[in-house]
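What follows is a single structure, and I will ask about it in a moment.
The complex appears here minus one protein chain, its other protein chains still in place.
The first chain written gets the first letter, and so on, giving A, B and C; residue counts start at 1 in each chain.
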């Protein structure tokens, strides 16, 4: 361990770049043949699991985006879907159930140069993790959040998820659920996400294109990917969705209320497309501006200067 | 301690009434002169705190509703506003920060005959407590939830709240907040509340009337009460609101998307009124129906019968 | 070394996930219990959702099966991998029943024992389905080891009868073919034989079943929980059965909500429970403190799994004792109970509810992955005589019988006496009268703030002291009531004692029973409740003991440290933390060394 590598990471205490990053759509890098930075580990998912489609679409999107592997950080919670970071040879963090959004915020604050991709399942995002999802979206943190929605708890072998919906029979709702479903697209729009879309793990072309656009969007981008669980959610299989899924031709709205009225109509639940895209300052940029202004107004103090406020 | 009281509480193991309660608006009881069941304890709030108005309006509403004191359960979290249960001589539970909604759900499941009123501040409801708020609203639990919104953390002496909004200067945002505000009315509508209104602690008449209607509504009723904190939020004082508050004449919507488009327009932030009222099965009723059906289908088992599934 | 008790047989079935290993094992277990055999089981399945090895093991005998023992007597391997991965666990004299050509160059060669080849796959297809491989194996087992085939066929009818006649037929055929194949092709070259049942039909439950069922028996009518391995089955059972008895089961949005819901329901007088595993218990720490402070009873089951953090969710560890006892800011009393086996899971859960209701205190039941998942036979409980505590609520005062006076001294200046209900009344036991919402005239405000006897917030030192003492008094009452409940086996005068808790206690029992048979002077001590520790009895039994062995499945000796600081005992901690339970043979040497005074303390 001797020769130093060209590291683009900031060293300890090296000041962060406080120049507010331009909040403009990112340009694509040169499309490189990298096979999406896949790692040597084989996914442990059941054969036919929808999440294989997600990994494929994501790999292709990353190829197009041309990001280098050391500039990507996957952050996930705990669930079947959250295993995803292992299957890419990028930086990754398989954290704990429900808290990935907050870890992602820390990563992004720690090194705003990283491309942070947050992944998880419907329970991880919208049951135990709802609070962090909402407040991270509200802040418009510049990350891409991908929910692999199978309307069931896969890893714990088939219980009700917030997106399952009324009358749904699972291990924990043997007489059918009495809980109305949570509309994750609507929640993301209300909470403050600035890019909200839905895709489908069996439509890899659409998925790839959606992920590319979502990732290029500066701010909190949420993509709900319908990703069936063959093992524990027989009701919502690929066959079920095949008949129901359609791709919208409409443009993304720039008004939240309009976007909401689209995603709240029941029929729209299986529509693929981008429903909202707005440009608002990102948390990263706003924090950087604030730090810059504070340093300019009050000066960058030495420790000797700082202690004088206690004299 | 010998003579038994006429207790309407279910005894241990006495089966709950599984007859699904009618999900129709409740009739008012005879208006009694009870001074709103106020207790001997004097509120510890700062002189002029908006919460005094809330307690007044609430007391008047309870008088009109005519509920007996032993049938009311106030459940609160931790904050200035959450002190409210002490000031009523009803059952009450001053719980912990952010978890009151879940305690309220337990209370309601434990004894569906109780009128449960959930109270708290903007931080208690929408920062640490957001997840529980959302899922309790989604289930349409039959409780009244009152947020005393002062856009600040009062009890901890003046930090940013999720409802404070961008550029707001507080102890924890000395350079002005970089976080856009959370729209609690929109969040409640999206999450699944079936009655959503806003009122103002200085308009006791409106407040009282709104609380009466909200309480009579079967299902999750959310009332956001603008309730200024004189001590730590000088920016949003009564004077500030005086100019901005208006009462809408419009009827409550029965469509979520429509209601959302109203509460999402910025100007509507200080509009008082009821924005949404829908009738949907309550969690309480749905649970009772489920229990009834299960008992009918599969029988009410004795322990001797139950153990045979392990034979 | 004690001689193997040959009346006990330990059999393991091993195969691919999906080959019916688990269902064959469960059927065998069920039938054995029905016939009155004693049986205990153990299973593992791959931690990923699909693929990998499935293993089912059962041990039976004429009397209570204390543990899984040390070695397999019989290995039924559905394939080569089943052999390779399990053969190391078998004694050299063990019996192998297999479906592969042993001619293959086996990496592990046996140095003795008897082999029987049974072409399970082939016979299954003959019987009508490749999925009946497991039934062929069962037929062979009946024939080889004298397991009553009628019981088995009866079992198949009961299990699959409702499903389809066709399935029953195929399965019975497969059993026949398996038995027939053995009869025609093999001469019995071993002595092993299942012992007969005693005719007392027993039931078979897993630890999770026993907890869930015990809750219903104890009067639990509210459950809130969030799925987590290995506790989820408890929720799933109660989701099915609670509604039938007018109870409510709510799947909460997370663990914090789960316990908060239970606190709410308990506040209204419903007996409430939640179940989780380590990560969930950690999340519940704050709300548990509220239950202690507001004096709201509830039962929290922690089916422990290997940590830290997400760790190894499908592996065994007893790593949550510290968290259960000490996981609170400040002193938040909670009772901690750890059942030692499946039957104990039932009775300790009932116990837990009784304590929670009587003492208005949270009770943590520490189960464990290997206990939650293993099934064992137990006699049907005597429900008539089951001790279920029914709470007496407070009653409205009358002229002749007013509410007890609260202590004027601690009420103090600025806090006038009022005629409101003294919810936190101080008295000798610390157990205050309780009212529940709906009872008129006895309204009060429960609170997590320090408070006076009228439940009003109060921070002054005299009141603080009084209320701390009150809560402590209650805890001491639990200690007194359960202070004698320490199980002791062995030689009362022994200088060497061995102790442990939870599932490890069961294994220690096994090891000590053997050692006693060999004439060793040792005693085993198991407290029934781990907090409050039954100090009186423990001190009594530790009196005169020179060396104490503490065994547990964690790497810091959480329990051993308690024994050290409470009793100043000379403790040698025997710790294991690889995700697998102890075997009795791992404990025996330490007993021997302690007797020879060779352990390092």
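As a convention for this text, a contact is a pair of C-beta atoms (placed from the backbone, for glycine too) under 8 Å apart; a residue touches a chain by one contact, two chains touch by 3 or more.
Note that the coordinates shown come from a computational prediction; the quantities given were computed from them, not determined experimentally.
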Study note, to complete from the structure: Only these shown chains touch the missing one, namely A, B, C
Review point. With respect to the chain omitted from the figure, which of C:29, C:134, C:292 or C:588 is a touching residue?
Key: C:292
Exercise for review: Return the single residue from C:54, C:249 or C:306 that touches the missing chain.
Suggested key: C:306
Point to revise | Hidden-chain contact residue, picked from the options B:173, B:237 or B:309 | key: B:173
Check your understanding: Hey, which of B:96, B:223 or B:260 is the one touching the hidden chain?
Key -> B:96
Revision key, fill the gap. In the full complex, chain C touches the hidden chain through residues 47, 256, 277-279, 281-283, 285-286, 289-290, 292-294, 304, 306-312, 314-315, 317, 319-320, 322-323, 325-332, 447-450, 459, 461, 464-465, 468, 472, 554-556, 558, 561-562, 564-565, 568, 577-580
Exercise for review: Could you list which residues of chain B touch the chain missing from the display?
Suggested key: 44-47, 78, 80, 96-98, 127-128, 130, 153-157, 159-160, 162, 171-175, 231
Check your understanding: For chain A, which residues touch the unseen chain?
Key -> 1-13, 15-16, 18, 39-41, 68-71, 73-75, 78, 85-86, 89-96, 99, 102-111, 113-114, 131-132, 134-135, 287, 290-291, 294-295, 298-304, 306-307, 310-311
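Rule of thumb we're sticking to: only the chains that are shown with their structure count from here on.
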Check your understanding: Between chain B and chain C, what's the gap in Å when you average each chain's C-alpha atoms?
Key -> 40
Check your understanding: Using the touch rule from the top of the page, what residues of chain B touch 2 or more other chains?
Key -> 131, 134-135, 287, 290, 294
Study note, to complete from the structure: Where chain C touches two or more other chains at once, the residues are 243, 253-254
